[in-house]
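Here the complex is missing a single protein chain, while all its other protein chains stay put.
Our next item is subunit A:
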């Protein structure tokens, strides 16, 4: 699998570290809703098809990325810096 880093260009997946689901939303830190925290920490949808996820380009520019990847085919439809996605409110929480 090759991920096209917005800074470094196309690189082999060996340079990247997976950092999880980018769609989940952290509960309010003041919340004591145990079910909400449990869902945030453990529940994953594992959909077949497109999925937004965090990757760290640990072997390159060391930037956190948001990658949209098809979970069945590994086809990647978009890659962006996580800070831009988070700033725009579309990136889920920070990794």
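To be clear about the criterion, a residue touches a chain if its C-beta (ideal position, glycine included) is under 8 Å from a C-beta of that chain, and two chains touch if they have at least 3 such contacts; residues count from 1.
Definition applied: contacts and distances are computed from a predicted model.
Asks: Tell me the UniProt protein name of the chain this structure doesn't show, selecting from "Acetolactate synthase", "DMSO reductase", "Sarcosine oxidase subunit gamma" or "ABC transporter permease".
Replies: Matching "Acetolactate synthase", "DMSO reductase", "Sarcosine oxidase subunit gamma" or "ABC transporter permease" to the record, the invisible chain is "Sarcosine oxidase subunit gamma".
Asks: Among A:14, A:30 or A:45, which one touches the chain that has been omitted from the display?
Replies: From the options A:14, A:30 or A:45, the contact with the absent chain belongs to A:14.
Asks: For subunit A, which residues touch the unseen chain?
Replies: Residues in contact with the chain left out: 6-9, 11-12, 14-15, 59-63, 81.
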